[in-house]
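A protein chain is absent from this complex, but the other protein chains hold their places.
What follows is chain A.
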Amino acid sequence: MDSKRLLLFLTFALLVVPSPATASLRVFACEPEWASLVRQLLPDAAITTATTVWQDPHYIEARPSLIAAMRNADLAVCTGASLEAGWLPTLISRAANRAIRPGQPGLFMAADQVSLHQPHNHVDRSLGDVHPEGDPHLHLDPDKLPQVATALADRLIAIAPEQGRDIQRRLIQWRVQWNLQRAQWRQTAQSLEGMTLVVQHSNFGYLLRWLGVASGPDLEPKPGLPPTAAHLNQLLQDPQLEQAQGILVSSYQDRQPAEWLATRTGLPVLVMPGTVTGAVPTETLAALIDHILTSLKGLNRSEAARHAQVQEEAP
């Protein structure tokens, strides 16, 4: 192999590759929820999303396509609070994009804009995958999302000031719409209050807390560890199981543990998308919350029906 010839070929190839379009802002979104939020504030942004609803955002590989996307981006929007600790640092380092690194305006962390649930002053690995900063799964919190959206709009305006007025206008529209829907969710929450669900990880924790729905027994033995047979057997003895109305899991999680518990307890399994999917009825964060609430209400009704049935049969 002639190394000079190789170099010549590489130089030539570099010249003929078209340079990417510079018109629209290029955004790298770590998770689909932030892609959706950026799209609502800046519809013509060219967005690359690193994960899908079918993937566990804790376990993404710093694969070549993501390095290339990060390299070409003007702004990266991620969750932070160590959710992406297993892959984002590698991406940032390999992409060598001076605009996108900690402390630069090009790296936006949603978790830095709000106060997180359960920060820990002391963690060690025997507790499982607990993040010292707090629970990072904040994207379904009806009260925190407006804070994130406002901070994100500010950041977008700082990076693309020429579109500032449009971004500001869309933010106001988004907030008005969000507040209207939040009022409806608040009403729905009244009918859900006191409900208890079996969960797997804290994916829906912020939303459930906002609704007043209790996250009961967790299918995971420790945060981040997959459910084990021993732990599930132990769960069967959990007195909280008596109060539970259903088992709530994310679509990327393995169904088997939830179904195993369902067959032994008769509890219905509710598989919900953990994030926006890009298709109706869960194409935006507001639509996703609507969808989850509708499903939870359905759970309530079927539970009520079952109760009524049991009482009818009893005498």
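Convention: a contact is a pair of C-beta atoms (placed from the backbone, for glycine too) under 8 Å apart; a residue touches a chain by one contact, two chains touch by 3 or more; residues count from 1.
Assume contacts and distances are computed from a predicted model.
Engineer: Would you kindly match the missing chain to its UniProt protein name, picking from "YciI family protein", "Spore germination protein", "Zinc-regulated TonB-dependent outer membrane receptor" or "Spermidine/putrescine ABC transporter permease"?
Structural biologist: "Zinc-regulated TonB-dependent outer membrane receptor"
Engineer: Pick from A:105, A:161 or A:212: which residue touches the chain that isn't shown?
Structural biologist: Within the whole complex, the residue contacting the unshown chain is A:212.
Engineer: Return the single residue from A:64, A:239 or A:266 that touches the missing chain.
Structural biologist: Touching the chain that is not displayed is residue A:64.
Engineer: Who touches the missing chain here, A:29, A:45, A:75 or A:116?
Structural biologist: Touching the chain that is not displayed is residue A:116.
Engineer: Using the document's definition of touch, tell me which of A:164, A:226 or A:268 contacts the absent chain.
Structural biologist: Residue touching the absent chain, from the options given: A:226.
Engineer: Go through chain A and note every residue touching the omitted chain.
Structural biologist: Chain A touches the chain not shown through residues 1, 3, 6-7, 10, 14, 17, 19-20, 52, 54-56, 58-65, 67-68, 71-72, 85-90, 93-98, 101-103, 112, 114-121, 125, 128-130, 132-135, 141, 143, 193, 199, 202, 205-206, 209-210, 212-216, 218, 223-226, 252, 254.
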